[in-house]
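Every protein chain except one is present and positioned as in the full complex.
Naming follows writing order (A and B), and every chain is counted from residue 1.
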Amino acid sequence: MTRKIRAAAAIALIGATALVAAGCSAGSDAAGGGDGGKVTMTFWHNSTTGPGKAYWASTVKAFEKKYPDVTIKTQAIQNEDLDGKLQTALNSGDGPDIFLQRGGGKMDAMIAAGQLMDISGSISADAKQSISAGTFAGYEKDGKTYAMPGAVLPEGIWYSKDLFQKAGIEGTPTTMDELNDAITKLKASGVDPVAVGAKDAWPAAHWYYNFALRECSQKTLEGAAKSLKFDNPCWTKAGEQLEDFNKTKPFNNGFLTTAAQQGAGSSAGLLANHKAAMELMGAWDPGVIASLTPDGKPLADLGWFPFPTIDGGKGDPKSMMGGVDGNSCSAKAPKKACTDFLNFIVQKDNQEAYYKAFNAIPVNKDAQAVVDADYLKTALAAYQEAPFVSQYLDTLYGQNVGNALNTSVVDLLAGKGDAKDIVSTTNQAASKG
Amino acid sequence: MTIDTSLGTTPTTGSDTAAGTSPTGSGTPLPAGRRSTRRIADWRKRVEIAVLAGPAVIVFVTFVILPVGMAAYYGFYKWQGYGPPTDFVGLQNYVIIFQDKAFQSVLMHNGFIVVMSLVLQGPIAIVLALLLNQKMHGRGLVRVLVFVPYVISEVIVGTGWSLMLQSNGAVNDLLQGMGLGGLRADWLSNPDIAIWTLLVIISWKYIGFAVILFLAGLQSIPEELFEAAAIDGASYWQIQRRITLPLLGPTIRIWAFLSIIGSLQLFDLVYIIWGQYIASTAGTSTMATYMVANGRTSGNFGFGSAVAVVMFIISLAVALIYQRFVLRRDTAGALTERKN
Partner (left out) sequence: MATTSIVAPGRRGARERRSSAALGRANPLTYVVAILFVAANLAPVLYIVLGGFRTNSQITTSPAGLPAPFQFGNYGSVLSSGIFWQQLGNSTISAVTTTAGVVVLGLMVSFVLARYRFAGRGALYALFAAGLMFPITVAITPLYLLVKDLGLTNSLAGVILPQIAFALPTTVIILVPFLRAIPDELEEAASIDGASRLGFFFRMIVPLSLPGVVTVGILAFIASWNSYILPLFILNNEGSYTLPLGVQAFSSQYSVDTAKVLAFTSMSMIPALVFFTIFQRRIVGGLTGAVKG
């Protein structure tokens, strides 16, 4: 008898230990209880270093002070890991309550899975007044809003005025031919013309997006988001443009293993340390560059010009690639506390602090007066004039197709594929999902 | 090693009598009146079996067998991972897999790693085992130290090595310092070199294991054989070639089996060093990284399940073929067939 009991006891012990272990780690981050009483939320963002990380820490503290019943646990996740981790966490049902939202197909997937909170009814009057309707449009679907925008991030080429001057380049290139000219001059002056962080795949892919923006009509770009078919010949033409551009060897040495934003050896770091003259990036770049300069301050000679125009092509020469960065609430988050936070961070003073920390354009029109950097003013003006601003294609087309698109562009730059391969790989990715 | 991997046949180690060919508890037929006691004994035996084997079987079936069945099921759908799968596509996922150039290169990479791991590690490990089998001071210490890489996780190995192999990292610096500056290279991103780099790292991690295994195998060779050969006037190398290596055969074949299966499943090292995006550009992607990139990372759980099924079938086929043609030799009793 005692032996059987011993056996049963052993089994029970194992089971109990397992359950305790389960309880120990699962309990720590359960989403906060009801809206009355103490509420805890988790917040995931992608600023792992410097003033950006400090900004979020202090903003969260200020919010907790204003709403003493709410506690927010913040987690900073490296940008490259964020999308994958977020998707897994949300799919498993234990995702964060507040998180970075890029929009586009990625957001659509979350909406389809019922993972996002509809905040249309909870946007404060303040926010509605100070943020343009067009900015909100990027986060709307079927008339409902699913995220609060935070920053406007138009894309263009960031360059070092000093290095341009040293190479004898007057003004800034407006056409591809002029850009190629500038590249030749820069090479002659002994500096890498263009820095690109191909290790993370998307920075290289941004070159393709912009060529596609020039080659393809707005209708094609937007239509592909619904059909996920890339049969229009403009896609191949864009790839060929990229191939020609790549043949001039414009990129920094070892670009295939250069990261985008991490460390002095990253593409942003190269620009910050005057080892490379140009980088194609969204408008978060000045902030990243600032954190990588020798003195940690914004780069004094930084300039901006829009992506050059090409001959032929069905895209409007003034169109821009660009996104809006913002934050979403998870469908499981406590509604009042979460939307309070979203409204809080777009208030004028917080947006002004955002500009100071990130050196990026805040969405709050009143806060935009604080933007004093030349390059941001130029970018903002171009953004406001652009007839069409497209989401970055990997965000627009969703994670599955986006990842395939990005890696196929890297393959092209590495000489392992050609323009047709980009199209076929992207089409094939769509068929996998 | 007498690991029995033959499926379904009675294990050859130990005689069957130890497993109790005689019925439990009783050896002779019982008189009629005792049959009820026997039924109780039978029933009690069943309960014991259920209680003892039950937990293991439940856990095993739930977490091992069930997922493979689920993979087979989900593989027939296009499915994003939430809600029930509704988009039945039959064998289409499998067609896509085999037509995908990325998968074809992945198969080549895995095949290359399988073969080259054996080629690089085997001979070196045998030679080292032979050398280390001699009487020397500190032999025990050497054996312990040589096993260290095996004990460390692949994540740590990958993190450390990828830092060492950066363009401005320790390896290139060391080469420069030794006057071999011309040999400096882009170890991780150059598609021509990257897979060799991977092989070197794999070999570094697992060769210690091979050496230990071979050492153990060497020690099970009876000394009398060496003496007899020495009496017959054989030289050191003749002895190794004619006696040691053939008798080490079973150990080598088991090691090769473990190495092949491990190479087919390679994931951690590649994922840590090359990350999600450039493994295929660098030419180091494997079936497992392909499965994760096209399954979980892209949210295509139906497709990812199909890839898992393909991986399973390939591993199973390789394992069965290997057992049928290679490991069978070991059960034929090699020792008895040698006339010494």
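Assume a contact is a pair of C-beta atoms (placed from the backbone, for glycine too) under 8 Å apart; a residue touches a chain by one contact, two chains touch by 3 or more.
For clarity, every value in this text was computed on a predicted model and none was experimentally measured.
Asks: With the missing chain put back, one of B:I40, B:L91, B:V119 or B:V148 would touch it. Which one?
Replies: B:V148
Asks: Who touches the missing chain here, B:I40, B:V95, B:L163 or B:V326?
Replies: Hidden-chain contact among the options goes to B:L163.
Asks: If you put the missing chain back, which residues of subunit B would it touch?
Replies: 1-11, 13-14, 17-21, 23-25, 45-46, 48-49, 52-53, 55-57, 59-60, 62-68, 70-71, 74, 81, 128, 130-138, 142-149, 151-157, 159-161, 163-164, 168-174, 177, 204, 208, 212-213, 215-217, 219-220, 223, 226-227, 229-231, 233, 236, 239, 251, 261, 265, 267-268, 271-272, 288, 291-292, 295-296, 301, 304-305, 307-308, 311-312, 315-316, 319
Asks: Could you pull out which residues of subunit A are in touch with the chain that's been left out?
Replies: Within subunit A, the residues that touch the unshown chain are 3-4, 6-7, 10-11, 14, 17-19, 21-26, 28-29, 48-49, 75-78, 80-81, 85, 88-89, 91-95, 259, 262-264.
Definition applied: only the chains that are shown with their structure count from here on.
Asks: Using the average of all C-alpha atoms in each chain as its centre, how far is it in Å between subunit A and subunit B?
Replies: Measuring from centre to centre gives 40 Å for this pair.
Asks: Once bound in the complex, which stretches of subunit A touch subunit B?
Replies: 4, 7-8, 11, 14, 80, 84, 87-88, 91, 109, 112-114, 198-201, 254, 256-257, 265, 398-400, 403-404, 406-407, 410-411, 414, 416, 425, 428-429, 431-433
Asks: For subunit B, which residues are in contact with subunit A within the complex?
Replies: 51-52, 55, 78, 80-83, 92-93, 96, 100, 102, 166-168, 186, 188-189, 191, 275-278, 280-282, 293-294, 296-300, 302-303
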